[in-house]
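One chain of protein is taken out of this complex; the other chains stay put.
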Amino acid sequence: MIRVGIVNVTGYTGAELMRILARHPEVKVTAATGRSDAGKRLRQVFPSLRDADRDIIPAIVEDCDVAFLALPAHASAEAAPPLLQTGAKIIDMSADFRLSDLAVYEQWYGTHPTPGLLPKAVYGLPELHRGEIMAGNIIGNPGCYPTASILSLAPALQAGIVKPRLIVDAKSGVSGAGRTLKLESHFSEVDENVTAYGLDGHRHQPEIAQELAIAWQRGGHSGAPSLTFVPHLIPMTRGILATAYADLDGSWTVEQVRDAYKTFYANEPFVRVVDTPPSTKHVWGSNYCFVYPLIDKRTDRLIVVSVIDNLVKGASGQAVQNLNLVCGLPETMGLETLPFYP
Amino acid sequence: MIRVGIVNVTGYTGAELMRILARHPEVKVTAATGRSDAGKRLRQVFPSLRDADRDIIPAIVEDCDVAFLALPAHASAEAAPPLLQTGAKIIDMSADFRLSDLAVYEQWYGTHPTPGLLPKAVYGLPELHRGEIMAGNIIGNPGCYPTASILSLAPALQAGIVKPRLIVDAKSGVSGAGRTLKLESHFSEVDENVTAYGLDGHRHQPEIAQELAIAWQRGGHSGAPSLTFVPHLIPMTRGILATAYADLDGSWTVEQVRDAYKTFYANEPFVRVVDTPPSTKHVWGSNYCFVYPLIDKRTDRLIVVSVIDNLVKGASGQAVQNLNLVCGLPETMGLETLPFYP
Amino acid sequence: MIRVGIVNVTGYTGAELMRILARHPEVKVTAATGRSDAGKRLRQVFPSLRDADRDIIPAIVEDCDVAFLALPAHASAEAAPPLLQTGAKIIDMSADFRLSDLAVYEQWYGTHPTPGLLPKAVYGLPELHRGEIMAGNIIGNPGCYPTASILSLAPALQAGIVKPRLIVDAKSGVSGAGRTLKLESHFSEVDENVTAYGLDGHRHQPEIAQELAIAWQRGGHSGAPSLTFVPHLIPMTRGILATAYADLDGSWTVEQVRDAYKTFYANEPFVRVVDTPPSTKHVWGSNYCFVYPLIDKRTDRLIVVSVIDNLVKGASGQAVQNLNLVCGLPETMGLETLPFYP
Partner (left out) sequence: MIRVGIVNVTGYTGAELMRILARHPEVKVTAATGRSDAGKRLRQVFPSLRDADRDIIPAIVEDCDVAFLALPAHASAEAAPPLLQTGAKIIDMSADFRLSDLAVYEQWYGTHPTPGLLPKAVYGLPELHRGEIMAGNIIGNPGCYPTASILSLAPALQAGIVKPRLIVDAKSGVSGAGRTLKLESHFSEVDENVTAYGLDGHRHQPEIAQELAIAWQRGGHSGAPSLTFVPHLIPMTRGILATAYADLDGSWTVEQVRDAYKTFYANEPFVRVVDTPPSTKHVWGSNYCFVYPLIDKRTDRLIVVSVIDNLVKGASGQAVQNLNLVCGLPETMGLETLPFYP
């Protein structure tokens, strides 16, 4: 059994990790830490996890093989070195190990606590970086918006289907904003309401741009695409739907485009190129990403609609997928649950 | 492998059965039928079930060991005899095999198509009828409101904690009303709204009354409790919360009451007597029922709050629990998923 | 024009007062205060009030004829004396002037800051206290649950229809919990969820009990009814539905009961005895209360379903109704808006 620690189990991604890992056949969760809730039992914080109850401890003491860091930016990077020293591999849910360019990180997040670790980190999107993840010690688990956005456009960029001026208009449920109280997540403010936010620049923009540049360059192009990214908050708990727009480069039929997408994702266990417009509820509670590319013939534009569950494929499910890769387990282990509908 | 057929997979309980059974390690779904959707692929109706895709066929032809009937009342009873003749056991999701008294059935549902089968049917609530279920051929799988209501009051009635004048005020998500279109399930009518309904008598009332009478009589009492049952529709998809009220019979402390409940449910794999007020989301997507009894000291009343996911413990999960019992499998097999939160 | 001040316009009831009063033909809002938001413009806090924009000031300095206190308990009572000294009448949205028995107040809220004012205060439910309100200087505007609960049972108690053992099972939208951040109002915790709360005693219980005792005694009875009150939080913003239960005292037909209710509310501008089960959305955004009494013949119980918009008839609309009464204006002035549907 692989011994796993969860640092900060008391947020939504921490709790979701515990939900999945408690039923993972090759994992034993040996430690789950909290900050203000340390000293409590897990079920006092999350009654839903009653049958995975345990003490919430202040810090990991026992050795573990893999540690998940479900901490805010900066706190994650600070927590990593001592765990690495014990030989643990790190799967980090924050942004601290996602951006390979230190200057970009510091523009969005301020000073990096452990810049020396950045070059060793791998961006944990298996569909783009499976080999590196399998060999990695520090996995920067992707953000929720980036997962949906990158998976929707990477095939088109790599295949040269579109010009490199991109727009992603994303719609997210509220759980992506976490469990910390804020007016933007207050029920009466969000319910029956939709809001565009991050209009002056959202922290997930550089992460999406970094990976789409990689896809673009893998297709033999130089430079990097430009990207407008506008997230919206909608009145639901889970789910992200990303609608991506880009001008076609040359003449493409929708069949050619779909073929390129199907080829790109041919061996992926969790990505499906679907043939009807997907809804977030089609993947609710699962690790799937459904992707639907089409062409707007009036304007010669590619439109791609993609959906994920932001807490599963957009966070904790993808982290377990990375755990499986890092540990040499079958990639889908513990993630077989089909989506819940309705 | 147990060969299972699902009759009418295209409703919400049918789809939920498929979701669970597709991952059940000892089950092979050999047939899934539909009515107006027969001839389609399952994923055309439920894209969420893409990875359990199959043809929706008009009728079961191949032999199966167990057939789930996810049909409306009357249609279920009519579908049962030919399947029973092939040797299949029946787990019926409708009301056709729940009420042991034919006269009561006919008062609420009209003429019974197969009254001769009624005496052979078992009420499929494992917490009250486990032994009979294990030996049964026709299981009348309980309704969603009855599951929550009976589990909340049976221990108190059997232990003689309360007088036999009961009120159950229940709150349900909308999926309990099914996939058939009706104004009462139209989004704009339900959203931001709460409604009391069934005020002239709801069909689940006699089912609850029947089983609470059994619990009352198992406690050595004669007669049957009276029951006011008022369901309410609230703007969410899944979940039932039942709030039950009854006057205490004699002097009871909350500790004594909780002890009686814990004793009653001591060996139950899916019922938990919790120590803080439960929410429906604590059990979302799981087969659990959380029960919380307390005493209103101002009025010497017992109040019991219970919660279930209406499509799992209130329908398809409980049906799979019954499948496991009927087939001699571990009772929790295929139902280990922890609740999703948030 | 009547000069009106709003103390603490930055909560939900304060904002709702401003929304109504900004269109009231006989009112001029001369001051609107805030605490942490003082110094801002109103539209910075509530963009919806852009066309009623003004400075949020730290305290009322100019004389006003009527001051609304939209403050928490204790803060209200402390704010009242200086305003009373200027000759202003007070309409208080907190609980500070609702409970006539000081001992009861202190049991639920602790020491009262200005107990000497209590005997001068009037409970601001026009349907029970219209005359006193018209002559009053300090109006304790009712709570949201009490408004729905009292209006549902007062006619039955006064007419002797029921025995004095009452249950009110209430369901409320989340805006009743206010704009202050708390985990219980965090979107992801409330959405797709229903919760029973206040099970150890909710602060609105004594308020309901006080007024139902008055109705009981007006009917010539002695003593006071006992009351079990259980509120539930449901995933919507506005609206309260109260389901009340009580055993009939003697033999009553539903027609007799409805006649008693219609007589009781014959001249009320905002209460309607309806003939089909009401939903909260039937009164959304309006000052109406719809009341629906019926008899459960199986158990000889009266059931009454009532609905209000908790921020209008349950708070700010009722406060404006009281303003109209206190100032000798037509009772419905500024409150003519019909409900929004859907």
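Letters A, B and C name the chains as they come in the text, with residue numbers starting at 1 for each one.
Basically, contacts are C-beta pairs under 8 Å (C-beta built on N, C-alpha and C of every residue); 3 or more make two chains touch, one makes a residue touch a chain.
This one's a predicted model, so the numbers in the text were calculated from it and none came from an experiment.
Touching the missing chain, out of A:Val122, A:Val305 or A:Leu338, is residue A:Val305. Among A:Thr237, A:Asn287, A:Gln318 or A:Thr337, the one in contact with the hidden chain is A:Thr237.
Residues touching the missing chain, restricted to subunit C, are 12, 15, 19, 22-23, 44, 46-52, 175, 191-192, 237-238, 272, 274, 276, 278-279, 281-286, 290, 336-342 (touch as defined at the top).
Within the entire complex, the positions of subunit A that touch the omitted partner chain are 165, 167, 169, 171, 173, 188-189, 191-197, 199-201, 205, 226-228, 230, 232, 234-239, 241, 243, 245, 277, 279-281, 284, 294, 296, 298-299, 301, 303, 305, 342. Seen from subunit B, the chain kept out of the figure touches residues 12, 173-175, 179, 181-183, 185-188, 190-192, 235-237.
Quick note on the criterion: only the chains that are shown with their structure count from here on.
Geometrically, the chain at the heart of the complex, using CA-atom means, is B.
When chain pairs are compared by contacting C-beta pairs, B-C ranks highest.
With centres defined as mean CA coordinates, subunit C is found 46 Å away from subunit A. One inter-chain figure worth recording: subunit A and subunit B are separated by 36 Å, centre to centre, where each centre is the mean of the chain's CA atoms.
With each centre defined as the average position of its C-alpha atoms, the distance from subunit B to subunit C rounds to 38 Å.
Residue positions of subunit A touching 2 or more other chains: 12, 175, 191-192, 237.
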